[in-house]
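Here the complex is missing a single protein chain, while all its other protein chains stay put.
Note that the chains take the letters A and B in the order they are written out, and that residue 1 is the start of every chain.
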Amino acid sequence: MDIYVQLALSGLFVGGIYALISVGLTLVFGVLRVVNFAHGEYLTLAMFLTFFLFHQLGLDPFVASLIVVPILFVLGLITERLLIRRTLEAPHVVQVFVTFALSLFLQNLFLVLFTSDFRTVRTDYATAAFEIGPFYISWLRLIAFAASIALTVALALFLKHSYMGAAIRATAQDRRSARLVGIDVDRIYALTFAIGCALVGAAAVLLAPLYPVNPYTGADLILVAFVAVVLGGMGSIAGATLAGLLIGVIESFSSYFLGGEMKQFVYFIVFMAILSLRPVGFFGRKGAEVMDVT
Amino acid sequence: MATLTTDGLTKSFGGLRAVQDVSFVARPGRILSIIGPNGAGKTTVFNLLTGFIAPDTGSVRLGDMNLAKLSPEDRCRAGLARTFQVVQPFRGLSVLDNVVMGAMLRTSSIAEAREAAASVLDELGMSRLKDMRAGSLPIGDRKRLEMAKVLATRPSVLLLDEVMGGLIPIEVQRMISFIHGLRDRGLAVVVIEHHMSAVMRLSDEVLVLQNGQPIAHGSPQEIGRDPKVLSAYLGPNFQVDGGH
């Protein structure tokens, strides 16, 4: 029995970070109706930033977050202005392949700049842990989980209660009407995209002490986020969070019982199963992702 | 040619009763107009008839066939075809290819479909436009293209959703004669129209909807005199013979 609880706990902790990555992706989709296939590369970029701040300046990752997150926010603004905005009215194929090519571009940029070596942020508290009864809990993972959930909740509150949040929600619902009531939709797009990048920046800071980084780290992790976003219902923040946590747990169980390499197999099968049973995901609105076909 | 019969069609969106208890019969060789103020539920009725939306209750039958389980594409194959109020051209394709998409329903040969499409375009006086890109047409031509695509499927019942919106008077007159021609060929035609004088000249009977409910049903003359209709929809100062 204990082993199940232990597995569930470690799954949840990783799942918290997955959730944070997925929330950024789903927010951008919900508002701009664009899937950012380069989302994972922003994660990689932020992890590299965290690594170099740690390594060159000796900044603790948690301190570094004060620099990394704002940088990602600004990069998000720039990307939206230079690339994403140009694709919004373009054919679907342009939308998909521009962000995909951006992903390829960034990956290879990292490869040119940093080589494919793995780099690790080695903090002295990385292995600190405590025990509750039979359970062994890593401080770092617990904090990463707590911070992820806190940020997700903060985002939800911001969307629900602030004026900007209301404007973002209005744009997500209906961009034409939002424009009619005087919302500067272009600015909302830029802001939303930047928030998505900032969230993935925060996730990167929390991941950096736990995972080594190389140019492909983000690409490996982002598949989990895609699965979570679809499972949760595209555009649903609660759904993405729940699905992120769920995938963390599934992964933890399947790598224990079936071996680490099989875990992606398992969540792909879960993914296909859920898609065939409930294509709108947990919280998706009908019509968002399913065509009425016979 | 078949008769379209609807009985007690009702549909709510959330708390809003969009369509309530709408029943009518569209017979071959007759033109039925559905009129009513904006938001009266006219287009929703078309969506219910063609299967783009499922009704809460009520039935739709074409001849002896119950359409309830049929998808929009299968209803079209059965002979019930519609146009869209917001026209839906295949923008990137030529006008001819747009109509070919409809004509394909009745033949498996593209060469034949092209001939059929060309003759429909000819009937509508659009032959010289056939190589133009549909997305580049002005609105009047787009409305006619919408009509051409649908006619190419050779329907027995034709649902026309505001095909005269945006047309200039001479075009309206031509469209009316054209629809009369379709009627005389034996098609059952159901028309949604805002253009009042056109409705009066066009229709054999008129159904008036308000807030999703039928409030009157009769010949254009009866409707034109019906005080309920006059006050609810046409306004107190409306004159039947006064044009628009």
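Please note the rule applied: a residue touches a chain if its C-beta (ideal position, glycine included) is under 8 Å from a C-beta of that chain, and two chains touch if they have at least 3 such contacts.
One rule holds for everything that comes next: contacts and distances are computed from a predicted model.
The UniProt record for the undisplayed chain lists the protein name "Amino acid/amide ABC transporter membrane protein 2 (HAAT family)", from the options "Spore germination protein", "Amino acid/amide ABC transporter membrane protein 2 (HAAT family)", "Serine/threonine protein kinase" or "Dehydrogenase". Residue in contact with the omitted chain (choice from A:V74, A:V94 or A:A166): A:V94. Looking at A:L77, A:L104 or A:A238, the residue that reaches the missing chain in the full complex is A:L104. Considering the whole complex, the residue from A:Q6, A:T120 or A:Q264 that touches the absent chain is A:Q264.
What subunit B contributes to its contact with the hidden chain is residues 50, 52, 71-74, 76-77, 81-82, 84, 88-94, 97, 100-102, 104-105, 108-110, 113, 131, 133, 135, 149-150, 152-153.
Panel shows subunit A; residues 29, 35, 83, 86-87, 90-98, 100-102, 104-105, 107-109, 111-112, 115-116, 215, 223, 226-227, 229-230, 234, 261-262, 264-265, 268, 271-272, 275-276, 279, 288-291, 293-294 of it touch the chain omitted from the view.
In this text, only the chains that are shown with their structure count from here on.
Taking each chain's centre as the average of its CA atoms, subunit A and subunit B sit 48 Å apart.
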